[in-house]
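Attaching a single structure in structure tokens format; questions to follow.
Our next item is subunit A:
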Amino acid sequence: MQTFLEAFLVPAIQAVVVVLLMLLAVAYITLLERKVIAFMQVRIGPNRVGPRGLLQPIADVVKLLLKEDIVPAKADRFVFWLAPILVTMTAIAALAVIPWAGTDATLHVLGYEIRPVITDVNVGIIYVLSISSIGVFGIVLGGWASHSKYPLLGGLRSAAQMISYEVPLGLAIIGALMIAETASTVKIVEWQARHTWLFWLQPVGVLLFYIAGVAENNRAPFDLPEAESELVAGFHTEYSGMKFAFFFLGEYISMIVVSALVVTIYFGGWLPITFGLGYLVPAIPAALSGAWGGPGVHLAFGVFWFALKTFLVLYVYLWLRATFPRYRYDQLMEVGWKFMIPVSLAWILFTGVALLAFDALAA
Partner candidate 1 sequence: MFRTQELEINMGPQHPATHGVLRLLLTLDGETIVGMKPIIGYLHRGVEKLSETRTYPQIIPYTDRLDYVASFAENHSYVGAVEKLLGIDPPPRAKYLRVILAEFQRIASHLLWLATHALDIGAMTIFLYTFREREKILDLFEAYCGARLTYNAVRIGGMPFDLPDGWVDAAKRMLDEFPVRLQQYETLLTNNRIWRKRTEGIGVIDADTALAWGLTGPSLRGSGIDYDVRKHLPYEVYDELDFDVPVGERGDTYDRYLVRMEEMRQSRRIILQALENLPDGDVMTRVPKRIKAPAGAEAYFMTESPRGEMSVYLQADGSDKPYRVRFRSPSFNNLQALPVLSKGHMVADVIALIGTIDIVLGCVDR
Partner candidate 2 sequence: MADEKTGTPEEQPGDPRAAEVPSVPVDRLRAAMAESVEEVRYWAGVPIVRVRRDDVARVLEFLRDDPDCRMNHLSTLFATHWPEGEHGTLEVTYCLYSTVHGHLLTVKAWTRDEEPVPSVAEVFPVADWNEREAYDLVGVRFSGHPDLARILLPDDWEGHPLRKDYPLEGKPGDHKSYR
């Protein structure tokens, strides 16, 4: 029987640690984004604040904190205030079920069991999907509450985008769940540890999931709700200071969530990258995951591999942004309804048939 402390206090401390780490990560992802895109665009990027611009995110945060917080005169003040918080809170909440190392990395401190995941619910993946769909309400409400025309258009666009891309986002992972026979984020990685990365079995699924995830996060080339060329800044045109920073934070944490989810479901979460050598020499993956050490070593290796893979997936976000023009509103809908949904349904059917055939052959 778990004590109250075990059930509540330990996850609470873990959550605080994760949130603080996330804030730091987001700050440095913004720097990374600016540096990476600068590199792709043959320029230098931020290099004035601190060595090689490393203190730039700190300067940005200070600037945003000190900026005047403007609320339009006719805005609905409560909703205007609520919207950025909704965006950020839901994005953070989705992180609760992301495991960053295996169960063998469970630490025991003062008799308390500290697992490398805040909570492992058996419907973890579905929880992430439902939480992230609430987040889009923040954008719709923010656009509406500003009582201004450009944010309104941005909010309307995001409402349409939300409905269109929630569906393929959910459908895309069904194939993976069918194969692993679980919706728990921890168990799906453990399945991959026993067999192989689901990426090899679900190449179409991962593409669909990633594209829908980019659209769900309003990132280029699907950044219509904040399309700067036609809608000025879209739903956050009227936001400034810390409220604007919260939208920003929410968007970047959502990016991390989608990347982490892609890694967890398809690329083996905390498992090391072995380029298939594990099948020939089982000692290699064992060595790369720190099997020779105790739980602390397991944790360090798990977090390292997880963070590395998440970073690589995040990098694709930046790459996309530097490469593609923006879709138009109706074309976005077209891609969502006429391409993504039929293909994901077909992929589910294919996966099901393949599973049945495999079972029949094995029997």
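On the choice of candidates, all candidates are chains of the complex that A comes from, given by their letters.
By our rule, a contact is a pair of C-beta atoms (placed from the backbone, for glycine too) under 8 Å apart; a residue touches a chain by one contact, two chains touch by 3 or more; residues count from 1.
Values in this document were obtained by computation on a predicted structure and should not be read as measured data.
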- Name the candidate, out of 1 or 2, that touches subunit A somewhere in the complex. 1
- Okay, in this complex, where on subunit A does candidate 1 touch? 37, 40-43, 149-150, 153, 156-157, 220-221, 223-224, 227-232, 321-331
